[in-house]
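Working notes for the structure below.
And now, subunit A:
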Amino acid sequence: MTEGNKIVLLGCAHSAGEVVADLAARGLALPAHVEWVSVPCGSTIDELLMLRAFESGAGQVMVLACYNGACRSVDGSLWAEKRARAARALLEEAGIAGWRLQFCNIAPNMAADLPQWIEEFREPVVAEESK
Partner candidate 1 sequence: MIVAKRKPLPEIAANLQSTRKLLIVGCNTCVAICLAGGEKEVAVMGSALHLALRNTNPAIVITQRSIERQCEEEFNAPLAEEIAAHDVVLSMACGVGVQTLAEQFPSAIVYPALNTAFMGRPEERGIWSERCAGCGNCVLDKFGGVCPIARCSKNLLNGPCGGSEQGKCEVDPKNIDCAWQLIYDRLSRIGQLDRLLEVEPPKDWSTSRHGGPRKIVREDMVL
Partner candidate 2 sequence: MKSGGKLERILESGVFAVTAELGPPKGPNLEVVQTKMGLLTGVCDAINITDNQTAIVRLSSVAACALLAQKGLEPVMQMTCRDRNRLAIQADLFGAVALGVRNLLCLTGDHQCFGNHPTAKNVYDMDSIQLIQMVKRMRDESLTQGGDPVDGPMPLFIGGAANPFGDPFEFRVIRLAKKVAAGVDFIQTQCIFDLPRFKEFMVRVVDRGLHEKVHILAGVMPLKSAGAARYINNNVAGIKVPDEIVKRMEGAGRGKKAQAEGLKLCAEIIQEVRQMPGVHGVHIMAVEWEEAIAQITEQAGLLPRPTI
């Protein structure tokens, strides 16, 4: 069920959504094992979305929201970060390592960074696999 290869990107349409679209436009599709889930705003992100991602087979979840101060809903990105932290604590209680859930702030013009982040995020899983 979990701890598989899939990485779910759970991101705000305004920032992460723009980045994913940007990458697609450049012909740089996300890797096969990465699933992109868009939400209208960081403020709509909650634990349930993250937990369901793990339930449905994700081994890792990366939550992406606008930088604080850039959020159109003012506190939305801060809210998303808090929810990610709460979800991580719940995952730990369920016996799933907290590093499998990561929260990052991102801006629409950071297409160059996302692929790098995904690779770094995947490193511990790769390391475990090669043991």
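Basically, a contact is a pair of C-beta atoms (placed from the backbone, for glycine too) under 8 Å apart; a residue touches a chain by one contact, two chains touch by 3 or more; residues count from 1.
Selection rule: all candidates are chains of the complex that A comes from, given by their letters.
Computed from a predicted model, the values in this text were never measured in an experiment.
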item	value
Touching candidate for subunit A, same complex, options 1 or 2	1
Complex interface listing, subunit A residues touching candidate 1	1-2, 46-48, 51-52, 54-55, 90-91, 93-96
